[in-house]
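All protein chains of the complex are present and in place, except for one that has been dropped.
Let's turn to subunit A:
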Amino acid sequence: MELRRVGEHGLLVVCPDAAAVRAAYAELRARADELGAVEVVPAARTVLLDGLADAAATQAALTGWEPEPGAENRSGDLVEIPTRYDGPDLDEVARQWETTTADVVRTHQATEFVVAFCGFAPGFAYCTGLPETLSVRRKEAPRASVPAGSVALAAEYTSVYPSSSPGGWQLIGRTDLALWDPAAGTPALLMPGTRVRFTDA
């Protein structure tokens, strides 16, 4: 894995693909204390270690390191998200996928997703699992307000808006499940590595 320094306290692990990010994240998260990292943050093709007391030492410790083969399949918890597929953009996604809305729902429910990373808002999880061919274009003009619980698609990702916010993703349904509760022991229902299935509400 390629390592890049990020300022005084950060180290960026550059991965060849999303599966390698999952593998690297799983292992680095487990080793966070040993590596002296305050933050272990995955994204699309990179994992950041931040808050390192001695970034040079951590870089030396990780030089030549590769995550254990199969670490990306170390299964996270499975979360089922009961969903009503009545989103305002269901027709638009069906058009983009050149299929029927019923088929969009079937595909979405048949896919086991994995949370690749969180971002945009607390608890907003970028879930991977759809093939590249089903990449979805964002809305041309983002909505000023997307309701909490909206189930959405954009690029190769699906997500659920954890709280109401502006947003440009295509909305295909909604869930009553609480995705984000800062007062809970685990504030985010969906965390990097969590497996996700969408079911009938």
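To be clear about the criterion, a contact is a pair of C-beta atoms (placed from the backbone, for glycine too) under 8 Å apart; a residue touches a chain by one contact, two chains touch by 3 or more; residues count from 1.
Here is the rule we use: contacts and distances are computed from a predicted model.
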Practice item. Would you mind picking the UniProt name of the chain not drawn here, from "Threonine/Serine exporter ThrE domain-containing protein", "Biotin-dependent carboxyltransferase", "Transcriptional regulator" or "Imidazole glycerol phosphate synthase subunit HisH"? Key: "Biotin-dependent carboxyltransferase"
**Study point:** Full-complex contact with the absent chain, from A:69, A:131 or A:182
**Key:** A:182
Practice item. For the chain that's not shown, point to the residue among A:31, A:45 or A:84 touching it. Key: A:45
Study note, to complete from the structure: For subunit A, residues touching the missing partner are 4-10, 12, 29, 38-48, 50-51, 117-124, 126, 163, 182-183, 187-188, 191-192
